[in-house]
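All protein chains but one are shown at their positions in the complex.
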Amino acid sequence: MNGNSFGKALILTTFGESHGLATGGVLDGFPAGIPVDPLFIQSELNRRRPYNAAFSTTRNEKDRIELLCGIFESKSTGAPIAFIVYNEDARPEDYQELKDLYRPSHADYTWSMKYGHRDHRGGGRASGRETLARVAGGALAKLFLNTCNISVVAQISQIGPLPIQPAVSDPQQLPAEVLAYIEQLKNAGDTTGGIIHGSITGVPPGLGDPVFDKLEADLGKAMLSIPAAKAFEIGSGFSGVSMKGSQHNDPFILREGTIHTTTNFSGGIQGGISNGEEILFRVGFKPVPTLQQEQETLTTSGEKIRFKPRGRHDVCLVPRALPVVEGMAALVIADHLLRARSSRL
Amino acid sequence: MNGNSFGKALILTTFGESHGLATGGVLDGFPAGIPVDPLFIQSELNRRRPYNAAFSTTRNEKDRIELLCGIFESKSTGAPIAFIVYNEDARPEDYQELKDLYRPSHADYTWSMKYGHRDHRGGGRASGRETLARVAGGALAKLFLNTCNISVVAQISQIGPLPIQPAVSDPQQLPAEVLAYIEQLKNAGDTTGGIIHGSITGVPPGLGDPVFDKLEADLGKAMLSIPAAKAFEIGSGFSGVSMKGSQHNDPFILREGTIHTTTNFSGGIQGGISNGEEILFRVGFKPVPTLQQEQETLTTSGEKIRFKPRGRHDVCLVPRALPVVEGMAALVIADHLLRARSSRL
Amino acid sequence: MNGNSFGKALILTTFGESHGLATGGVLDGFPAGIPVDPLFIQSELNRRRPYNAAFSTTRNEKDRIELLCGIFESKSTGAPIAFIVYNEDARPEDYQELKDLYRPSHADYTWSMKYGHRDHRGGGRASGRETLARVAGGALAKLFLNTCNISVVAQISQIGPLPIQPAVSDPQQLPAEVLAYIEQLKNAGDTTGGIIHGSITGVPPGLGDPVFDKLEADLGKAMLSIPAAKAFEIGSGFSGVSMKGSQHNDPFILREGTIHTTTNFSGGIQGGISNGEEILFRVGFKPVPTLQQEQETLTTSGEKIRFKPRGRHDVCLVPRALPVVEGMAALVIADHLLRARSSRL
Partner (left out) sequence: MNGNSFGKALILTTFGESHGLATGGVLDGFPAGIPVDPLFIQSELNRRRPYNAAFSTTRNEKDRIELLCGIFESKSTGAPIAFIVYNEDARPEDYQELKDLYRPSHADYTWSMKYGHRDHRGGGRASGRETLARVAGGALAKLFLNTCNISVVAQISQIGPLPIQPAVSDPQQLPAEVLAYIEQLKNAGDTTGGIIHGSITGVPPGLGDPVFDKLEADLGKAMLSIPAAKAFEIGSGFSGVSMKGSQHNDPFILREGTIHTTTNFSGGIQGGISNGEEILFRVGFKPVPTLQQEQETLTTSGEKIRFKPRGRHDVCLVPRALPVVEGMAALVIADHLLRARSSRL
């Protein structure tokens, strides 16, 4: 009821606050017998770490993952896999002055209204640091998908107002123009958003449920639960609205004995169920709300105050969100792979 | 695991196929003591019925709802409320010729791949007729929201390529230009999509969960589970991507002793939790896939075939989707109202 | 959260009150392709009907089931199967005088304390009539189990203080001594309880989960959720307490190439998971609380009152509970059959 778990057959539960002792998760329902390479999981976490001083916080976290259980002789046992990342560079004192005010467009005010009692240190549970556990859980899901030849790739297709064509999966390959824009924002103490494009290939026809748990509904929820995500499209998305049915329908064709479609406005999903084509989606992220400039806001007792945060923050979190988007997508597909096993006699 | 239920504290389960005996649902977790007016529920269902020969199917269903249980002396008892609508104008014979082919961009192919055994009559369970139970469940949720002074309104803001400004909540008030466009499509046997704009007012701060069950994530899933929905935005949505943080942040202000924001790019939700402002979202719908023109497709054995459906279908389902969008939004808010009761000591 | 659903992969939701319009249920997660014979389901419901004036209520309900959806050409489609039984012989007026008092050892008082608003007619939702939907859902589960050669049999092993050796699965075969005891109670306006013995054969090794959802835990919950059930044992049960480990351990033996045990104190479950032996359990039922004699109790405003119920009631519900016990056991096993499909790569 508190929403710290995701999935039905494969369930990821995450825990931990930004400046508490540790962040981690438990993945339950992971089938036995899947080879688990801890180095792969660590490498996925490394993709989420601040990689570039231009974009990101200078918080120096190694994000070293410890796999606690559920793995024996390098294979999953069917027992839950728990993992933990100790927070090594927590600096709660940086946040002391934020204790009594509500930062604009953060969760400070809403968390207080919901729970009464708030851990103000770096956003507490509402911090983006929670996504670390999604990346670890998602890395495990990817190991499962590997055994089925399914792969998930996220790419940046826009930063702020700048489209990136072709989209890039490696933030090191962002065009110079984009880097210059980021640099300019950084100097101004400002921030921006972006769009991530997701592609899932190798998904067999038949995943997803026809009513509430349509594959696009579960993917949409997964993406919209990522901090700062504000928009989601599957296939043609908003652009499909303007099309005529005669243009939008994806004609079937037989290719090497298998049914395919010649276009893919459906984005690989029809009636909530995968049709075997590439699953294509887009996620829009708002600008980072923490600015390196003085802002006015209200204290918890309703008085105006000016403040400038001292914490370490990102100009644009979209590059770091790539493994989060991939991880969440992998969890959705893996969950539905298991669920589909129950569909027939 | 089969995804026919929605919600955690307030759970709607739906059942029924387009041309089977009946369609209906069970709403569990509805608190005791809420006044239930069956006429209101019927009036919501009537909004979903084909209302205008220009737009819609001529299937002549009265959609008379029967409330089976859970209500005593005009109030809810805390027991599940089940309801049923018998299908009175089912014409399964209209679909006989579709038995052995896969209609493009329908669920025919994907359902067959998932379940093996398919009810081909009018889309079976994958038909939009299932949304009837969402409207009924949503109407009950609205009765609960009424007691908390929360209201949900959906409006059409675009049909095909034509924006509608201001958006309209009553399809009878669509501009002449739009009606002409629909008429033109109808004559061509073609179809189109549209955008629905949702607004939820009166929501207190504190609803929604901070991690996976963010209010926008649950709203997004709810909307993306509606047949033909392909896109979802909360607040600034995709347009927020291009903004700078200094523009996008919603400044706090004290108004009559209550904390509000001066702008609302957040769409009423911050950190996944409502902040007391209007909740604003948009849903994009693709064109109806059933055309009144001959199309080529594949038979279930993979051979090319030309077909023209005989069933009764809509040119644009967006007007009929208004109560579905409202109903699903009402279910999400009602669910989180109950869930929020557990947040504090 | 209101507990009207049971199961995780195969989910039965029930609805309806004793003297409302109808009682029914929705079974979700039932795999596609299972042959469904409506006559078998009706025959199971008939087993639950009052069969013998000596034991039972004279309420004259035909309990005719209507299968609403989820079945096509005599096979399940993978869509939810909803079913309904209209209450034909409801006599709410029989209960008018109970409106303002709390019958002892019924749910009248506790329901009022929980929900505030109570349907007093024949126990409302708390009536044993709800078990009708369990029998129908259980009958469907049995049809699934049939395809796996699993069978579930319940037998009466005690009525009141009288052990029945050997236990009987057909109430018509109860010993004369027991029938005489029942007759005697009936004449005195009194009631009694009994014990039902359950046996599940053909269960393959590997069903059940090792921690919270142990097979015996789920069976125990299923049985203890049946009205009037007060006790549950698996295998050796309470009698195993007094044994030594050297006596209680079930030695393994190889029989026709398959591992079995020579004794079965475990009751077919070890570590929460089936071991392939017969699953054996016992359920104890308390006496029916409605007596055909005058009793003293309290009114809803706390005053003493004498009353004698006019409704139609059973002297002993144990014979009618046989299909309920079987149905709930079948649902548990069917649920775990589906769940076990996800246990390995």
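Note that the chains are named A, B and C in the order they appear, and that numbering of residues resets to 1 at the start of each chain.
Operating definition for what follows: a residue touches a chain if its C-beta (ideal position, glycine included) is under 8 Å from a C-beta of that chain, and two chains touch if they have at least 3 such contacts.
Just so you know, these numbers come straight off a predicted model, no measurement behind them.
Undergrad: From the list A:Pro50, A:Pro104, A:Gly124 or A:Gly194, which touches the chain that is not on show?
TA: Spelled out, the listed residue whose C-beta touches the missing chain is A:Gly124.
Undergrad: Could you tell which one of C:Glu44, C:Glu130 or C:Glu326 touches the chain left off the display?
TA: Checking the options C:Glu44, C:Glu130 or C:Glu326, the one contacting the hidden chain is C:Glu130.
Undergrad: Which chain A residues touch the hidden chain?
TA: Answer for chain A: residues 1-2, 4-5, 8-9, 11, 13-17, 20-24, 26, 28-30, 32-33, 66-70, 72-73, 75-82, 84, 114-119, 124-125, 338 touch the chain left out.
Undergrad: Would you write out the residues of chain B that touch the absent chain, in ascending order?
TA: 1, 9, 29, 31-34, 78-79, 144, 147, 210, 338, 341-345
Undergrad: For chain C, which residues touch the unseen chain?
TA: So the residues of chain C touching the missing chain come out as 1-6, 8-9, 14, 102, 104-111, 113-117, 123, 125-126, 130, 158, 160-161, 185, 190-195, 204-214, 216-218, 220-225, 227, 229-238, 240-254, 257, 259, 261, 265-267, 269-276, 284-291, 293, 295-298, 302, 339-340, 342-344.
Definition applied: only the chains that are shown with their structure count from here on.
Undergrad: Starting from the Cα centroid of chain A, hunt down the chain whose centroid lies farthest away.
TA: Ranked by distance of C-alpha centres from chain A, the top chain is C.
Undergrad: For chain B versus chain C, what separation do you get between their C-alpha means, in angstrom?
TA: 37
Undergrad: Cα centroid separation between chain A and chain B, in whole Å?
TA: 26
Undergrad: Which chain B residues touch at least two other chains?
TA: Within chain B, the residues that touch at least two other chains are 1-2, 4-5, 8-9, 14, 114-117, 125.
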